[in-house]
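Only a single protein chain was left out; the remaining protein chains are all shown in position.
Chain lettering (A, B and C) follows the sequence in which the chains are written, and residue indices restart at 1 in each chain.
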Amino acid sequence: MAGPKASGLDLGRIVSEVHDELATRIGEGTVADYIPELARVDPRQFGIALVTPEGEVAAAGDADRPFSIQSISKVFLLTLALGRVGESLWTRVGREPSGSPFNSIVQLEHEAGRPRNPFINAGAIVVTDVAMAGHSPREAIGEILRFMRYLADDDDIAIDRAVAASELDTGARNQALGWFMRSFGRLDHEVEKVLGVYFHHCAIAMSCRQMARAGLFLAASGRDPLRGHSVVRPARARRINALMLTCGLYDASGDFAYRVGLPAKSGVGGGILAVAPGQASICVWAPGLDAFGNSRLGGLTLEALARRTGWSVFG
Amino acid sequence: MAGPKASGLDLGRIVSEVHDELATRIGEGTVADYIPELARVDPRQFGIALVTPEGEVAAAGDADRPFSIQSISKVFLLTLALGRVGESLWTRVGREPSGSPFNSIVQLEHEAGRPRNPFINAGAIVVTDVAMAGHSPREAIGEILRFMRYLADDDDIAIDRAVAASELDTGARNQALGWFMRSFGRLDHEVEKVLGVYFHHCAIAMSCRQMARAGLFLAASGRDPLRGHSVVRPARARRINALMLTCGLYDASGDFAYRVGLPAKSGVGGGILAVAPGQASICVWAPGLDAFGNSRLGGLTLEALARRTGWSVFG
Amino acid sequence: MAGPKASGLDLGRIVSEVHDELATRIGEGTVADYIPELARVDPRQFGIALVTPEGEVAAAGDADRPFSIQSISKVFLLTLALGRVGESLWTRVGREPSGSPFNSIVQLEHEAGRPRNPFINAGAIVVTDVAMAGHSPREAIGEILRFMRYLADDDDIAIDRAVAASELDTGARNQALGWFMRSFGRLDHEVEKVLGVYFHHCAIAMSCRQMARAGLFLAASGRDPLRGHSVVRPARARRINALMLTCGLYDASGDFAYRVGLPAKSGVGGGILAVAPGQASICVWAPGLDAFGNSRLGGLTLEALARRTGWSVFG
Partner (left out) sequence: MAGPKASGLDLGRIVSEVHDELATRIGEGTVADYIPELARVDPRQFGIALVTPEGEVAAAGDADRPFSIQSISKVFLLTLALGRVGESLWTRVGREPSGSPFNSIVQLEHEAGRPRNPFINAGAIVVTDVAMAGHSPREAIGEILRFMRYLADDDDIAIDRAVAASELDTGARNQALGWFMRSFGRLDHEVEKVLGVYFHHCAIAMSCRQMARAGLFLAASGRDPLRGHSVVRPARARRINALMLTCGLYDASGDFAYRVGLPAKSGVGGGILAVAPGQASICVWAPGLDAFGNSRLGGLTLEALARRTGWSVFG
């Protein structure tokens, strides 16, 4: 780990101090209980990792323990689908905050089965359908997994098969969303196949360190600055960040933007990926969720980190 | 007006070119027709003005013609109310995108009369109620007007009494919102008085140049950089920007964030105030509105400006 | 009054026994508290009266004490408005159960300000607007009062001015409904005037005996069988009964039809008027309301009466 960078911030110390300060609140919130495998997770875990475009890494707590990334996968799935079909994706899904819980079906009925954005479950199911084009479910799952390994520069990343199976068994609400969109002709593939792929990419397990690394391109104008690859064009990276900021924390996105001021995407596994453009990619993880389905400790941690570093997209 | 600044951007030329490029589309959209006085506005007007923290000003078109600021006033009203009651304001209004049109009443019923954010009409009515505390309607209107004059550094700014009267006559929907919130005990003052103040601050008339100047503190960490005054703390400026980004263009806020990437607030008079933190405060005006109630040409202009300057909060 | 009629039912005894049986539950439910004058009513009152087309009257308990008829007035207002404009009334209000509480505004937004039926508040406000045509508010109120006195054959019926004033002071929700419909162009008269008339006819005070007598024409094919007058055509009486059955008890109308099987209309004053076509007009009154705004004891009483008499429109 490097020392203080030119910005004058000692990120290692800040991360460590923020971790220790918030560690007193470990266990707050409620572990997601609707997926049995996730309900078994020990709530008293808490990790932070950040990576800067210069390659500096700061980490604390359970930063190397894999967790179920769940909806954070939607960011990467969106990236893949945009790569495949470009801006035409938006004929099939909107870009507006939903004003409703992550798994609501009401909005779908009012808007004829077109999901409001790619980060609510219905939207991610449509994006999955798009990303599958021309692929078998097995191939589609393989492609997503390879993309995550590539971005994180780590071939050890894997899907937690027990979680995927558990979601398939218990995902009645997602089945309903899938069938509902199918009834409006919004899915090209069979509901079972789309959900199979969907549940598998949600079940990818990664550590905070791996996730922060994987999200680095969003903090670096679409490039992987450590290997010098272009992942997406700068404009697309900005746009994905915009979607994360307006829609990334479900019906608490506005509140998060107000308190933290950084684009982010949460998952019910308790992870949150946040992006400080030009500064760092950050991942925090603590399994206890708040009423909106976002990691309670994770949100507080990012708020403290943003305050300590002064990072905000808003000035 | 200064020449090119250190950033290397010739803002005068960019503004001029963007104006000329978009001027070919003057007249697109529909002038708001539910307020008779606004319906009389000539749709073929189009102005742009921007001000940088260094005091550089670039303007084009009808940048000096006053227009009805309408909902853009909500940004300044919010600033006043936060100054008065601080973060306790959020017990009375939320911070989430609404997922519905600007004047919807449905959400209010589902959430017991608590508006989702201060930028939808219901929310701004509550913020008005807060800002009135201890004041007569006349005093409250005076205070808001003085605040706008101070921020714009221009004592010529005035309320268009004909517009205010027209809104009072025709504002049945806002009357309904007011009475509805009153029925939930959400307003401290009488509905008529709150709406009187509300309609008057919406009826303030300003030019693009005045508005861009008035919004400069949001691009400059809460300070008026030209006079060296602090208007709000830096954290508060960031937070107001966050609210503008997530909620400032009604149910098209997500799309605007995606396309433009800057905090902004629109009004049905056809104006949009946008903030590029650290770079500039921008105001565009063209009366024709899109289906969401935002200036159609204004949105396209800001998109072109953002592309040309590279300004975006998202990297 | 007469003994057992040809049907073999001793109605006097049945009413008396049902009263005594249910009197053990006097005080159940909650007195309406949103109108201060109504909140002052002693909850331990309970009256029953019924009148047959042959003129037999059976009564028990507080059958001669006046109570605030509130929404029961909507039946008579509807009768007046149909008399005035005929079936064209239905261009302005629907005939479907609302599926929502009596004062909901959500449905109005979804259906562009057209109320679902004349018995929810919004619908009754529109019907009031129709009934006012060509009249000053004072005249309109006078006409409704005269109609009630005529139907009940009793000139002592009066408006409780304290209740009307109390409603005007506290009727913010109805103000919201009125302004909301006005915003859709659904009201011909000024909101204040329509609500003035509305609150006054809701504030008419009548006893169970008077109300049962007033509703007799609905049980007698539209005729007042005791004076031999025709009030409305038989088809119209049937249709008003149909509306009472499907919409008369707000969002508990289906349940009431299932349990009791008679057309009825409730008011938040605790009264319910029920119609057994060909058999009797019945009014019960007990101020305690259930969660749907209907008299709790009143509903149980009508259920017991219907079981004892075998009266049901359903066979």
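To be clear about the criterion, a contact is a pair of C-beta atoms (placed from the backbone, for glycine too) under 8 Å apart; a residue touches a chain by one contact, two chains touch by 3 or more.
Treat the numbers as computed from the prediction; the structure is a model and nothing was measured.
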{"item": "Which displayed chains the unshown chain touches", "value": "A, C"}
{"item": "Among C:Gly29, C:Gly47 or C:Pro97, the residue in touch with the chain that has been omitted", "value": "C:Pro97"}
{"item": "Full-complex contact with the absent chain, from C:Pro66, C:Pro137 or C:Gly261", "value": "C:Gly261"}
{"item": "Residue numbers in chain A that touch the chain omitted from display", "value": "104-106, 108-110, 172-173, 175-180, 182-183, 191"}
{"item": "Touch list for chain C against the chain that is not drawn", "value": "94-100, 107, 116-117, 218-221, 234, 237-239, 241-243, 245-247, 251-255, 257-258, 261, 263, 275, 277-278, 312-315"}
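FYI, only the chains that are shown with their structure count from here on.
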{"item": "Chain centre separation in whole Å, for chain B relative to chain A (CA means)", "value": "32"}
{"item": "Multi-partner residues of chain A (at least 2 other chains)", "value": "none"}
